[in-house]
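Every protein chain except one is present and positioned as in the full complex.
Then we have chain A:
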Amino acid sequence: MRFKLLGIMFLSSLLVACNHSAYSEIDTQTDFIASVNIQEPSIDFIDSKGKQLAVWPLAEAYSGATLIGDDRILLYGHDLEHADIFQLSTGKRVTEIETGEGTTNALYDEQTKLVYLANSWANTVSAYDENGQERSTQKVGKYPMSMIRYNHQLFVVNFKDTMLSVLDAKTLQKQHEWKIPASSNGLVVVNNELWIGGHGSGSTPNDNVVRLNIKTGDMLKKVKLPMMPIAFLKDNNAIYVLSHGENVLHKLDTDGKEISSKEVGANPFTLASFSGHIIVAGYDDHKIYWTNGTEVERSQTVGTGPFQLLVREK
């Protein structure tokens, strides 16, 4: 009897360990915005009406995610040695990538069909194909994190360094290293300019968005946006910048002139455009806010610590 019970327990533990397929299926035809919550890891899938489609309670300590095409999602964790790719329509795990610990960010690029993973332990950026096969790796500065692909280049912000790495988007060949402030975070390309936000160093919060010439890396004038502008979104010729220190969503024109600003959420780290709305996630109040870019329309509660917003919109 005792052995039988132990056997059942062992089998069920095996089942639980392999149970990556337990997540709900997401219909391939439905547009959604997904909130990746990291305090108690989970993902909320919400449709354009604000209806919650599904919640994935994550079994591992994932700290971020990125969509790969329309039906795949890659989940990574800073303290995990691997990243997992799940199929949304089945909820099942497709494959696993051995990343080693220290993954800080992932970016999927539609054009190159590559997934870029930044690693803070190895201080590298690695490129993988959609099946998780590694294509190339490039050593960059200390603690690579924010990434953006523009034209044929991949721009990598080194969080604990004072330089930005410019790599070839396909081969990851290093092309340039440009000087930027320490603790920089967040990137957007605006009219041949690269706008970079940041937290600031020591006890001084950063109040500026740095603008660089995207071809030469020359520093242009700064945009003052207190406090700690760290997330950007370009939408219909407007640039949205999120200052998490003051909980403010700034709306700027492409010259950096402020059109409006609005207090949104508690300690927001991320924003996204979905279904004609600008959506902001409050990390401390565990809510996402639906806005029209200047005013808050409604809010809804998600899992604890929403840190990323992923959008699938056809």
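Please note the rule applied: contacts are C-beta pairs under 8 Å (C-beta built on N, C-alpha and C of every residue); 3 or more make two chains touch, one makes a residue touch a chain; residues count from 1.
Just so we're on the same page, contacts and distances are computed from a predicted model.
Student: Just by its UniProt name, which of "ABC-2 type transport system permease protein", "histidine kinase", "NADH-quinone oxidoreductase" or "TctA family transporter" is the chain not shown in this complex?
Tutor: Missing chain, per its UniProt entry: "histidine kinase".
Student: Which of these, A:A22, A:A61 or A:A266, touches the one chain of the complex that we don't see?
Tutor: Per the contact definition at the top, the residue touching the missing chain is A:A266.
Student: Can you tell me which of A:M228, A:I288 or A:L310 touches the chain that was removed from the display?
Tutor: Of the listed residues, the one touching the omitted chain is A:M228.
Student: In terms of residues, what is the contact footprint of the unshown chain on chain A?
Tutor: 38, 63, 120, 143, 159-160, 183, 185, 199-205, 227-228, 244-247, 266-267, 269, 282-285, 305, 307
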